[in-house]
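Have a look at this one.
A protein chain is absent from this complex, but the other protein chains hold their places.
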């Protein structure tokens, strides 16, 4: 198993790198973050025009048939450039769920819009005090005839403020803690009875609290099998975790580069601080952690694309390693920058916050270590 | 709560330091280790003459009434000088068990001899594959009339080769895993049916495997209440753990000192290796870990002597911290010495082995972290 | 008075004077600073009680308490969530003026500092000279009875709220870099001073950059002799280093984590407090916090016996700050995505709106963010390790 990129993949990587380096500078990014809008629609439209939004969808639905490797390549570059546009929420997660689970009619209504840059999606599952396991969802909905009635609320719905449609994870059977009985329902964000409270997040993105009061949607809006949402979710979550980790790897590599540069320029006690052996070794350790993450990332992407038996094991290792390496690298990037690294002005701290946000999603380090241990014993 | 030493305690510390520094040099220690004997009986006799063996026994049984603080002071110095004589096994552990649990007759038979340096004790509890919990003892003995019949075997009995008497932990009721039903039986090492296989341990001390085949001992040899050995053991184990940790602290402090000295003398790339910032910070971290252990050690000794409610919590913290700090310091002492640190010739590696041996006894770091967590939640 | 009675007296005072608004300001602290207005309100209450400067000699307005009483007072204030007083005047400038100031300076500045009339900030660091203080370049050039000051200072906490600043300035370029430094007191409303806020990563302003453009300051404002400022600064830095008691902060952090762990559910749908791996992780850090607590006690014992903490205060700074950061990480793990909402308005003590997430989650991310600076300011973790290597180990 050698990981090699195809010509197309190499081109995708290069074009993403080129476009973002030239058109997504940090100052521009901060303007978006500090504006009232949830993301930059001009950028988003360009992402659509460049084919990025279509890249990982099947050709039947208007995509280019890319897989985990393409997701990884794009996500990594989005991480390098600290892109706040909701590629992860709308394309990697929401889009793939719709693509995998929706009826043809719904696909054509939403997926076409999504791929052309005109539809934003959010995935709403987390509930107060229950932020770590999808099986820990309690919100229930009642099915009658060919419609389904939603009542309840969801918290910290990422991309929730921007979303046109929300994919709500809820119970049509079973009890909190059970994996069975969960259903995924597509709800228009402006449906009657659906109220949202929008806000920004610390990593410069958008989110919302949602409450549903007698929201009535057609039963056809259930994605996948009713009561079997976890089956639909599993592969999407896997690729989603890969995407987040690749984004983190991109952020980490930018942090290592920036720290190396800064310590060469910054002088203290009469010499570049890069001359201090403790800092040199710290950066060597940052580099080591980065490369170990990169190796796991490449292997995971390859294994997911090849449906390798070890794909989930490797993914768990990746998410666990990114959690510790991401913190190590981000903390030390700030430490080596000193005071200036703790300001809003430098991008260092914004990478740190994005890495923290990634770590907070889809399972902590210990969760993935436990998962890794469990899969290793098989 | 300030920890202050009494005049007597200060004198004990100074005399131990003076005697051992002058009479227990590393070369002499290695001669003992490489000889056929299990320990040096001349040294042991001097320890007795200096009153060290009597120090922590009650005055009624011929001791000086010392407590946890005295145990700590002596143990720490034994650690500094890498003393292999079985002070821990015979005095801190065996002697205290006899003192706390034996009949007057047995006390006068064994304790007098012990305090005067003429009786060695071992505690036999560990069984094959079950090396971590005393409640995990399966060996059972049958009581009939006023005698008790032992069958079974015990493994890695420390000081077992030298022992005149063995305190055997066994079941008179209940099943493996239960704390209740355990009894502690004093057995003469040369009792009929008691067979031992002696050997040395990696840390230069002695041990033995014991097998018991229809060994018959009087019921009066049961220490404490029959079936309630754990009650008798608990306070002795606590002080025993303190003693081992103090020995480790002594070893760690010797390692820090030796490493600081060595790196100042050792030249590489044209300068003392102590000029390399990475090594300077490493030694600073070794010092920090040492001092944190010392703080916990002092607090634990004080709390045990004052029956403080937090004594066990602090003890768990101490053992857990000594486990990680001991490894950190010993590993880095070797690393900073380089090749020479891995030889039998330098004492560095022998401290390392003693610390490893201490870590292997009475619960791993994780065991004590769990215990600490449990006690903190109360 | 024995310690228990003293503690009771402190508690009674806190019970009486620490209003819910002030407590809220303390609860909402996400760094070493509390809301400015609440801080000064509490400052004035303590001043009225005569308790605003327990560490000062009694003759200058101190309380005459024993070391233990001062510790108890500090502990009770923190544990009842009193907002922290500003250290720049009370902890840094005050002791320094008492030691080096002229009688006129003492008579003029100390009462105004105690009453809260003057609010001081510290002008030490400069852009490009962080831990390497001696390389500072802000210049003070003699012009008649004045100095003309040009340059800039950075990381001046709460400069936006201060009416005074004490500065290290370069009065000579001769000799070693340390040799030409002087210590001077400056009015913030002097012409030529501008204050530019620095937005932190949490989106709020605690730090500033202060610019000096031909600022005219009377020579009388010099503390100590010209070119002797380095000695003054060193004295002050020692106060800064030794002054902090980390154990109380750690106890507050642990209490918060325990609360979170007893209300939030992990990925197995169990309370975090019943998760054995979580408990092991938390215990790892808590063990270090306990070890530091007894180390601080050893230092207190040494101080009580008239000794000096020496370089053990570097140890405390390292372990204290790094342990605090590890507690932040544990909270982040418990809270998961709940830590993400950015609700800056809710961090003001007078906020009356609805919280997005649980109250104990509100401060989690900004605390995590702001606490990264703890291993940078006041002598970075690297500088502290250098100090231990050099001064304790003699390397």
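Letters A, B and C mark the chains as written, and numbering starts fresh at 1 in each.
Everything below uses one rule, namely that a residue touches a chain if its C-beta (ideal position, glycine included) is under 8 Å from a C-beta of that chain, and two chains touch if they have at least 3 such contacts.
Remember, it's a predicted structure, so these values are computed and weren't measured experimentally.
Undergrad: Among the chains present, which touch the one that was left out?
TA: Contacts of the omitted chain with visible chains: A, B, C.
Undergrad: Any idea which of B:155, B:238 or B:295 touches the chain not displayed?
TA: In the complete complex, the chain left out is touched by residue B:155.
Undergrad: So which of B:109, B:200 or B:275 would be touching the chain we can't see?
TA: Only one listed residue reaches the unshown chain, and that is B:200.
Undergrad: For chain A, which residues touch the unseen chain?
TA: 1-4, 256, 260, 263-264, 274, 277, 280-281, 283-285, 287-288, 291-293, 295-296, 298-299, 313-314, 317, 320-321, 366, 369-370, 372-374, 376-377
Undergrad: Contact with the hidden chain only, please: which chain B residues?
TA: The list for chain B reads 126, 128-133, 135-136, 155-156, 158, 176-177, 197, 199-203, 207, 209, 266-270, 276, 278-279, 327, 331, 334-335, 338-339, 341-345, 349-350, 352-353, 356-357, 359-361, 363-367, 369-370.
Undergrad: Give me the chain C residues in contact with the hidden chain, please.
TA: That gives, for chain C, the contact residues 276-277, 280.
Criterion: only the chains that are shown with their structure count from here on.
Undergrad: Measuring between Cα centroids, what's the chain most distant from chain B?
TA: Farthest chain from chain B, going by C-alpha centroids: A.
Undergrad: Would you mind pulling out the distance in Å between where the CA atoms of chain A average out and where those of chain C do?
TA: 38
Undergrad: Indicate the whole-number Å distance between the mean C-alpha point of chain A and the mean C-alpha point of chain B.
TA: Chain A and chain B have C-alpha centres separated by 53 Å.
Undergrad: I'd like to verify one number: the distance from the centre of chain B to the centre of chain C, where each centre is the average of its C-alpha atoms, in whole angstrom.
TA: Roughly 44 Å separates the two chain centres.
Undergrad: Can you list the chain A residues in contact with two or more other chains?
TA: Within chain A, the residues that touch at least two other chains are 276, 278.
Undergrad: On chain C, where are the residues touching two or more other chains?
TA: 382, 385
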